[in-house]
Structures are given as structure tokens and as C-alpha cells.
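Every protein chain except one is present and positioned as in the full complex.
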Amino acid sequence: MSGLATGSIYALMALSLVIIYNATRTLNFAQGEMLMISTFVGWTALQLLRAPLLVALLVAVVAAALLAWVLERTIIRHAISATHFDVLIITLGLSLMLRSAAGLLWTHDEFPFPSFFGSRPLGVGAVRVAPASLGIIGASLALMLALGALFRWTRLGRAMRAVAQNQRAARLMGISVEQVYSASWILAAAVGAVAGVLIAPVVFLSSQMGLVAINGFTAAVLGGFGSMPGAVVGGMVLGVLENLAPLYLPASIKHSVPFLVMITILIVRPGGLFGRVAPRKV
Amino acid sequence: MITRSILLFLLVVALSVSRAAAEPGVSDTEIVIGGSNSFSGPLAYTGEQITKFGVDLYLRVVNDAGGIHGRKVRTIYYDDGYRPQDSVANTKKLVEQDGVFAIIIPQGSPPVVATLEYLEEHKVPMLFPYQSSPVTRARRYVFQGMTLSDRSSRMMIDYLAGTRKYKKFAALYQDDEYGKSFLAAFEKDLGRFGLKLTAAESVKRGVTDVSAQIAKLHAARPEVTFLVLVPGPAAQALRERQKIGWTDTLMVSTGPLTDEKYLALATDAANGVEGLSLWPDPATSDLPGVKLYRAYMVKYFPKNEPNRYSLAGYFAGMLFTEAAMRAGRNLTRESLITALESIKGFESGILPPLTIGRDHETQKQGFWVRVEKGRFTPLTDWLKSE
Amino acid sequence: MLEVDDLSISFGGLDALSGLGFSVAEREIFALIGPNGAGKSTVFNVITGLYRPSRGRVVLAGEDLLALASHQVARRGVARTFQNTEVFRRLSALDNVLVGRHAHLRAGAIRAALGLGAVRREEAEARRFARTLLARFGLEDVADTESGSLPLGLQKRLEIARALASGPRLVLLDEPAGGLNQTETQTLMEIIRRLRDESGLTIVVVEHDMELVMGISDRVAVLDRGRKIAEGTPREIAADATVVEAYLGSGSDA
Amino acid sequence: MRPALEIDDVAVYYDKRRALEGVTLTVERGEIVTLLGANGAGKSTTLRAVSGLVRAARGRIVYEGRDISHAPADAIVAAGVGHVPEGREIFGEFTVLENLLVGGHTVPRRQIGERLEEAFRLFPVLRERRLQAAGTLSGGEQQMLAIARALMPRPRLLLLDEPSLGLAPLLSREIFDVIRRINADGVSVLLVEQNARRALALATRGYVLETGRLVASGPSAGLAADPRVRRAYLGLDGARRGAAT
Partner (left out) sequence: MRAAALGSGAVVVLGWPWAAPRYFVFLASLIAINAIVAIGLNLLTGYTNQLSFGHAGFLAIGAYAAALLTIQAPLVPLPATLLAAGLVTAAMGLALGVPCLRLEGLYLAMATLAFGFVVVEAILNLDWLTRGNDGLRVPAARIGPWALTTDTSRYYVVVTVAALLILAARNITRTRTGRALLAVRESEIAAQASGVHLAAYKTLAFVVSAFYTGVAGGLFALVVGFLSPDSFDVFLSVDFVAMIIVGGLGSILGSVMGAAVITTLNDSLAGFQSYRPLVFGAILIVSMLFMPGGIASALQKIQPRQGDRA
């Protein structure tokens, strides 16, 4: 259960990475740091305004959206014609900057973060279930369903999927690809912010919490980079693996499990569990 | 082209030989000390607190009072982000470029150990490294800061297995130098009581989900479970224990872990937890030295909350000042070492009277605490680790 | 020289080639023409081992090519150019030709790293060869220019030079005149003729420019929707009603 | 009333490679005009320049009196220009319905249902396949989908690039019928087509491109008999007029 809870956070991280990747074909290495910054902003709202947690969540989401919008417009947009390597390095630079800025603003200390969910176990027969785990799973699932609906049923969602499939054709449909870029960054950041608020009570709030994104990468690869259902399943599988590995595996290899899984998947099935590798065109 | 570059080259040579020195880092008006520390990376918070809000806090007090024999103390810190190669580079730069007099409070085993040989070779004192591996014990140019793991372990096991008569021990430890050195020490000290660790589970640094490990330890039914972790995962372990309703074990935290941060993160899950405390409570202790520390903190860094890390740095600054005072106006690296070695029964108002012996350790004690109503309440006086 | 027999391949349910067969004699210039999407480039991609056909045989001087990987086909003496000019854009023209010479050079990484005399001699020899070849194609002045910055006409010529550097027996030219103007096309025709007349090469050319096709080929095969609909001399083809219809359409539905 | 489309002295370069040079043409309102020429002559590039997918280095492109030379592609679509690209470029992972909905990206929500109805009326087969993944459609159905998709915003000018490419004769005849019906509803059409005879049979006027330049133009009937058309495709008789740079 706890594995699934962690897994759903990984899934959200993976989703936010995939959203940007699908639209722009770039990988945002600063995703974790954006999550961290927005959670910090939400937390600051809690501290300063004594606002309820729900308000903090909203503040975090808005902050994330703003940050993403600004970064996309001021930095990423200018590099969009550059090579993927350049954009990678830029987002890496961003991640360093954001982490460092968070340290300067809020110190590198760890802070407790309130949870929406209680910590007392609920007994369901002989099974004890932690409300926190249930809550995280529930909230993540709700968010994923909302995302699914957005991508499936709304004009923006369809436009984003269209851009992911064929940018030129999307333009011919009257879709502004640039707006889709911005929207993807904003949406991804908002998803990240929710993930941040959900996971902060568990991993605590600190400038280092963005490192959770690395598991998001693994989850996304596991699911086949670019596939959204894949990202969800990849996240869950990774969470459960990470949770179970210490139980069943010798100490010497258990910590390598996520990475070994990732390498194995890449080599055996480069498209991930769900993705397809596009055939080579000549 | 060639002639130009050779000329340039000669100019550089000429400039570089101009530095002449008496004792490095000591001038008529100034003493320069420095250190490589974590200002980024996993231990950035600790690094910043022990240096800028710790050592520097005390030195500002000293400087504002006129300095050490008329010399103001200046500090230089470089960031190594916990990478050993960067700490080597920084330390070389401090010694060779900045010409520091001594290295103060470097942090973390790998970065510290990486520079040990170099500093000894160049006879530069390494003062009060903030790490717990015994590798720094009894070296001429090193004066260990934090209580070493084997001493912590001895105090903990003597108290729990001796005084309190517990028999079944388990440990949840961080999968690195810090965790493993404690684990080895526990095994050894338990051995003296004819006991063994019943179960031990490791946590990778930076991982926060410890539910599986807690479940496994729970299954082993230990009377005492040691937490050899850093605040985040340790608080997580306590909450996980609360979550699964595991009540019949005594959770015990090691010296480096027993800190207010860990309580704040664990909230009510920390109640009843015990541990070895290396420092008096920086926020509430009535000891005169700690009160003074708080007063200075309010004066110089009003925005910074008192905490154990800055207190440790503050104490390091105090000890350096004491030794440099004793060394007199003719301060050299050798005279500093002699002065440090001469310290006997030094009253800091923070730790018990300090005598530095051949082992060059400056902190050997701790006392036992239990968490009650969100604070550490002392259960014992200072314990002995000899 | 080259025999293609009963070649079939399909992509995503669409038959790109079905039961295609033709043969090319030594020192012949053979043209494959047909409207867009007829499958002409696919033939080349199958011959050079980039695509695996579902059926059929490709035999070069008695050897089955279908069993070979692409680079092995090249080493058997089959060189080609590409529809969209695949010069190595960030390499100089000289280096492009030197890559073409790849299979003839021996220097491995280690021997090259050591800077052995033999390697240097081989390299110098290869560079001389490459410069001579470039000169033959009128490219000596741009030998050190990054090939991507050359005008298309020169890129096309460079691509042929690179193909020749491997010392092939059979050259496959994929739309060599595509995007070229009148004069450039004339030069190109001259070059292709000389390849056959002077170097004794066998040439298969896929081309839309009928002037070129009709001007240089010995025989022409016409493809439409993956099938061969006609084969013969240029004169016969030009007169063939099926061919005209394939190109210009029947117009019967008007 | 200004013509549907005026292209005036337009040049387009890919990298440094010339694709179009000084092309000038007009499509009157309600007219079908066809653009002929061999592969690589610049037909697709002309369409792309109109719909804003590539930028003209020189010249003006005017749609119904509005200069759209510098407008972004999405604005051009919104202004009423539909473009059915070569190779159809449908969204293979989408269902037929979703493809049409994306096509209606610029359409007000209230009108979507009505437009879908129109599309299905024009291509009944798409109604049957509406929940099928577009990538699994046959070539002809894909082409119909591509056209239907471009028609969703009710464009007043439709650019069609090789609509019969790769289709069996029967199917391409069907597509041509559809084009005629679309045109009958008042949509101006600029058609690029491999099948010159059929294109000329449909169009009122035609232009012939060779290596990026216009070499002939005129009413369809005249062009159909013009040896220059035959030459542009088959290069059979005589030498071409010089088009040297």
C-alpha cells in the first residue's frame, strides 16, 4: 500500500515529464526543482497567512504555473530551435539555480509539512491501512483521471496530443504550437505542484526534495517515454518494486533495483512497457 | 609570438615569487583560518550552520571584543558539495593560495579523510572535523570535533545493556560510512555483554520510504531499535512505526541524530523516543554557555534559530580562540597545537570541563534523553566513554 | 550483372512493391521511372539492405545480396546516392570522399592513434586519390569546404564522387537531377555517361527528369504502384500509351 | 472583391537551397486552380508558403485582400485557409472523430456538432469509422479524413496537395468528385496533383512549375494540349527553356 502511494507520486512526476516531452520533445531536468519551489511557496503561504492547507495547495499550483510560464517564455522558448543537448543543459542549469535559490530563500533545512490525511492507522479487519497512503493514492488517481479527461475531452488536451503526434499537421489545424508549449510547461508544473504538496509531508520539505524527480524519469522510461498511461503504470511498478526490494532481495543489490530495472527495460524493450519505438525513416 | 609568450611567462614567474611569509595566515593584524564545507549538496544546511552561523558567530564576538592578542580572525570557506575531490582542491587552495593558518570544522567523512594526508604532510592543523569516523583519532595535526562513533556506541550499549538490562537489539542504519561505523561499533560493544544485533536494516541515503525496513524490523521483535540515520528518514521511520502500530520497542537515536529537527519532523510520533544527546538543548538549556550562545545569536543573526549545528560550530570557534589565546602573541601552527594539547579542565559552559589528551578528541561525552512533550528531557548526567 | 526477381514488400498494409523483377547488364545504364509513390526508391533501399523484402531475390554477379547487411552490400561493390542528398553535411567535401573510400583503407583506431608511418602513408595516398576524384567532378576548389554549405548541384556531384570512391561495380543513383537547373542537369548527364564509358560502371538511375532519363539510358523500366508496367528503350517507352497514362492520368472521368 | 489568393513574386529557400523563385499566381473566388509540375518543382512549397508552414524570403501572399506573408500558420487557418498536406498527415493515434475535432480547433464550440454532421454527410464512410483509430484506415479513407478535417473550420480557400497519391483509380475518382462538390459550395481550391489530365479536367486554370519557376499558365483546356505540360512530366520533346540560376 505504501509502495503504491510512493508509486503514485512517481507516476505524477513521470506524467509531468511526459507532458512536456510530448509537446516539445525535450526533457525538463528542472521538473523536480520546480515542484520543490512551488511546494515551498505553498508552505510559505501556510506560515505567513495561516491559510488552510487547501489554499496552500492552490497557491503552490498557481506559483508553479507562473514559474513555468516565466521560464518557458524567457528561457526555453529562445532555445527551442537549438539542439536537444542544449535544451537539456539549460534545464540542468535551471535545476541547479532553482535548488540554490531555494536554499538562499528558505535555507537548505528540512521542514515538516502538514498532510491532508491523518497518521493514525485505520483497521479494516486484520489489515491496517494508513490514511496517508490511501489519501495520496486517491488524490493522485483523481488528478490522473482529471488529466486523462483533460487530454481526452478538451480542446487544449487534444491540441497537446495533436502536437505530440505531428507538429506540422497540428499547425495546419490552426493550433498554435507555441501556445501548446507554454500550456505544457504550465500544466506539467501544476501537476508537479500537486505531487509536491502530496509528498512533502512524507519526504519533508527541503531544497533537496526535487531529487524525487529522478524516480519520475525512471518511471517514465519504464512506461515508455511519451506514453501517459505508461507513466502511471511505470510509477506504480517502480514504487512497489522499491518498496518490496528491501524485503526480498539481498542487501547488496536492493538499492540498485530501480536502475537495473531501467537499464534492463531500455535494452530489452526500449519502448518501455507501453511505448512504441517509431520505425526508422529513410 | 614565441617571444611574447615567453616574456609573459617570465612576468608570471616574477610575480609569483614575491610572496614571502612568516607563519602562514598570521599577520600583525589578522589570523586567517578556513575550511572546505558543504554549502550545496546533501549536507548544505549543516555546512552553513556550523560555519557561517557557528564558528563565525563566536569569532564575531571575539573580533568585536578586540580579537586574539590584537589580531582579528577572518574565515574563508569554500563549497565542496560533499565531493572529496572538491574538498581536496579547496583545501589545497586554502593552504597554498589563501595561506590559511588552520583548517576549521570540515564536514563529512569522505571529504575530511580525503584531505587528511595532505594536511599532515604540510603540517597544517585540521581543527574539529565534523564527522564521526575514528580515522581522525590521535593524529598530531588533527583535533577531532564530534564524538566518535565508537565512543557513542560504548555509551549507548553500556547504558542500555548495562544499566537498563535490555537484551534484544536491532538497528536501522544509513547505508554509508556513518551507518556502518556505528553498526560495527554496536556489534563489538554488544559482544562485551555476550549479545548480538538481532536484526539490521539499511536505508539508502536520500531515500525516504522506509516502510519495508520497519516491517522487517518489527517482525524481529527487538526490545531496542537503534536509528542510525539523518533527521528526514529517521522521522519517517518513527511515523511508519506509528502507522503500523508497533509500540513494544524502544527507539533510540544516535548522537548525530538526536536533534530538534528530527523531533519537529516526526511530531507526535517521536514521543517516548530515547537517545544519546551530544549537546545540551540549544533552545532551552539553562547552562550559562548555551544562554550566551543564544544571546549572541539574537544579536548577530536574529533570523537564525538556535540549533545543534551552529552550537557545534560556535563551540569550535570558542576552542580555537582559547588555544590561540594560550599560544600567545607568537602564534604558530606548532604553538597552537601545543596550546590545544595543554587544555585541561576547560570550562565552556556548554560541555563538561574539557581536557584534551593524546587522542586529540575534544568531545567524548553524551547524556541520555527521552522525548517528552516534544522536547528532549535528560535522563542521566554526562556519560563516560573511556 | 544485377538481377532483381519477384520483389515484394509492404508498409503498413500498403504494397510498396509487388512482384517486381528486372535485370541490368554489365556497363548498362538502366533507368527506373514512374510517378510519385511508385516504389522506385524502395527498390534501392531493398538492394542496399536497408529494407528486408517479404519475397524475392536480389542477385549481384551471382551473389545473393539479401542475406547481407547494408555495409556489406557496399563492400560487394554497390554504391548509391540518395533522393534527398545525404552528404555528410558538417564534413568537408574531401572528407566526404574519404568516407567513401572507407572500405579500401586499413588503418584501425589503435594504429591510427599511434600515428604509425604506414597509416600516414595510407592516409596521404587516400587524400591524393580523393583530390583526384574531386577534380574529376570539378570539385577541387571546394575540397575543404563544409559540404552542407555547398549549392545543391555540387552536393549531388559530391555524392556521386563519394559513391565512386568506394570503387563500385554498380552505382545506384536516386534522383540525381532532383532540384537541379538546366545547366546543372546537362553537366550531370555528361558525368553519368562518362562513368559508364570511362570507368566501365553499371548504373541504375531513378529519376523524374525525363530529359535525363531519355538522354542517357539504354533501357527504362516504368513502375506504377509497385508494379512494372513497361520496360524497353527510351523510344519505346515514350511511345507507350500505358506510360503516358500513368503519368498524365487517363482523364477519362472528366 | 479581391481574389481568394494572390501570390506575388514569392521566393522560398530551404537553407541556402532555392525552392521557389519569383512565383506569381492568382486564385479567383470560387475557382479551382491547379499547380502542375514534376517532382521537386516547388508545388508543395508553394502551398506551404501560403499556409505559413514556410516563410517566403521575398514577395507577398495575399488572402482575400489581407497580407498573410508574415502571419503564423494558426492565424492563417483561423482566417479561412485550409491545407490538406501531401501524405495526408492525419493523426494516426487519434480516432476519426478526434481527428475531426482537432480539425475543428478554431471552430466555436456550439457549431462543432453541425460541422461534424456536414463532414459525415460528405464522407458517410467516416461516420461508420468514427471511433476507429485513424492510422488503421485505408489510404482512401485517410485521404477523405484529411479533407474532412481541413473542412471543419469551413475554409474559403482549400489547398490540396496530391489528394490522389497512392490511391487506386476508382478511389481517386471519388476524391475528385468530392473536390468538385466542395468547390460547388463556394470554396476556392488550389490543387497540386500528379495526375495532370484529371487535374486540368477539374480546374478552370492551371500553372506549370519547373525547378521553382513558373513556365506556363492559362486556362485548362489550353494547357491540356500544351506540349510544355507534357514535357514538364515526361520531358519527351526537345530541350527545356533555360532555367539556370
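Just so it is clear, A, B, C and D label the chains in written order, and each chain counts residues from 1 on its own.
Definition applied: a contact is a pair of C-beta atoms (placed from the backbone, for glycine too) under 8 Å apart; a residue touches a chain by one contact, two chains touch by 3 or more.
Remember, predicted model here, so these are calculated numbers, not experimental data.
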{"item": "Omitted chain's touching partners, listed by label", "value": "A, B, C"}
{"item": "Selected residue (touches chain absent from view) among A:58, A:79 or A:141", "value": "A:79"}
{"item": "Identified contact with the non-displayed chain, of C:48, C:202 or C:217", "value": "C:48"}
{"item": "Full-complex contact with the absent chain, from C:1, C:103 or C:229", "value": "C:103"}
{"item": "Interface residues of chain B (partner: the chain not displayed)", "value": "1-2, 4-6, 9-10, 12-13, 16, 36, 39-40, 44, 48, 52, 76-86, 88-90, 92-93, 96-97, 109-111, 113-115, 117-118, 133, 135, 175-177, 180"}
{"item": "On chain C, residues whose C-beta touches the chain left out of the figure", "value": "48-50, 69-71, 74-75, 79-80, 82, 86-92, 95, 98-100, 102-103, 105-109, 112-115, 119, 123, 126, 144, 146, 162-163, 165-166"}
{"item": "Residues from chain A at the interface with the omitted partner, ascending", "value": "21, 27, 75, 78-79, 82-86, 88-90, 92-97, 99-101, 103-104, 217-218, 221, 225, 252-253, 255-256, 259-260, 262-263, 266-267, 270, 282"}
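As a convention for this text, only the chains that are shown with their structure count from here on.
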{"item": "Labels of chains that are neighbours to chain A and to chain B", "value": "none"}
{"item": "Farthest-lying chain, centroid of Cα atoms versus that of chain D", "value": "B"}
{"item": "Of C-D and A-D, whichever chain pair has more C-beta contact pairs", "value": "C-D"}
{"item": "Distance-to-centre winner among chains (Cα means, whole assembly as reference)", "value": "A"}
{"item": "Rounded Å distance, chain B centre to chain D centre (Cα mean)", "value": "74"}
{"item": "Inter-centroid spacing, chain C versus chain B (mean Cα positions, whole Å)", "value": "72"}
{"item": "Length of the line joining the C-alpha centres of chain A and chain D, rounded to whole Å", "value": "42"}
{"item": "List of chain B residues in touch with chain A within their complex", "value": "40, 42, 44-45, 48, 175, 201-202, 204, 206-209, 211-213, 215-216, 231-232, 235-236, 239-240, 242-245, 261, 264-265, 267-269"}
{"item": "Residue numbers on chain D that touch chain C, as the complex places them", "value": "15-17, 38-40, 135, 138-139, 162, 165-166, 168-169, 173, 176, 194-202, 211, 224, 229-231, 233-236, 239-245"}
{"item": "List of chain A residues in touch with chain B within their complex", "value": "2-3, 6, 99-100, 103, 107-112, 119-121, 128, 130, 132, 202-204, 206-208, 211, 242-247, 251, 255"}
